[in-house]
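With one protein chain held back, the other chains of the complex are shown just where they sit.
For chain A:
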Amino acid sequence: MPAAFPSSSDTAPILEARGLVRAFGGLRAVDGMSLVLGRGEMVGLIGPNGAGKTTFFNLLAGSLVPDSGAIMLGNRDIARERPEKRIGAGLGRTFQIPKPFREMTVLENVLTGAQGQSGEGILANFLSPSRVRVEEHRAAERARELLDFVRLSHLTHEPAAVLSGGQRKLLELARVLMADPSVLLLDEPAAGVNPALLELIIDRVRLLNAQGRTVLLIEHNMDMVSRLCERVVVMAEGSLLAEGAPAQVLARKDVAEAYLGQVAA
């Protein structure tokens, strides 16, 4: 084990994964992975293709149920809670391959991220329409701010299907921010994004962390990881391989081998 990194032990943990295991048939995609996220931390999660990073995210976000292990959010084990409950508890995620609601406008995509809207119940639309209207206007105001934040305002009323790959990444970000999560799980937010957009995304993620949100960032772009994160975690073959400051971890021989092994295989 690498020496405990200061920032993880300084702050109270907000999210903790303990010995998570998830197999697909004979393949243990996540194999005893553990991770502690301190409140307000920004941590990079790296590792070769197929290391199990996205599967680990799916476990944290509840799209998949672990075969064993625990996920502590605060002091509650949420490992078996339904995924739609987690965002309400403050845990938000984006997808490696963006999943826009293609036929809906960009604005309505973002509005879907709003939580606790009474208008999402059938009856409230007829029994308390004024309350629904007020909430909807408030949500729309915030959605427009978020679209400004990710610089998609000019596409507000376009169907999401017209967005480019990079714009879809930004839309994912705005949509999950609509729920105001305190922990953000970002799966390769900058993959396939042009250099100008990359700078925007780096800047936005840094701002979100500065606002006090905890960020766990999967990313293959080591430059971006080094610039954003004080601590990185390396996953290989489903479990934790190394942990520490970016420069230190990237210099390690076993980490280099894990990436190289993939090329050799």
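One rule holds in what follows: contacts are C-beta pairs under 8 Å (C-beta built on N, C-alpha and C of every residue); 3 or more make two chains touch, one makes a residue touch a chain; residues count from 1.
Simple rule for what comes next: contacts and distances are computed from a predicted model.
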{"item": "Hidden subunit of the complex - UniProt protein name among \"Sarcosine oxidase subunit beta\", \"Branched-chain amino acid ABC transporter permease\", \"Fe-S cluster assembly protein SufB\" or \"3-oxoacyl-[acyl-carrier-protein] reductase\"", "value": "\"Branched-chain amino acid ABC transporter permease\""}
{"item": "Touching the absent chain when the full complex is considered, from A:Ala179, A:Met222 or A:Ala245", "value": "A:Ala179"}
{"item": "Options A:Ser68, A:Gln115 or A:Gln211, residue touching the unrepresented chain", "value": "A:Gln115"}
{"item": "Touching residue (missing chain; options A:Arg22, A:Lys53 or A:Arg93)", "value": "A:Arg93"}
{"item": "Residue among A:Val65, A:Ala161, A:Leu207 or A:Ala256 that touches the chain left out of view", "value": "A:Ala161"}
{"item": "On chain A, residues whose C-beta touches the chain left out of the figure", "value": "61, 63, 82-88, 92-93, 95, 98-105, 107-109, 111-115, 117, 119-122, 125-126, 132-133, 136-137, 140, 156-159, 161-166, 168, 175-176, 178-179, 192"}
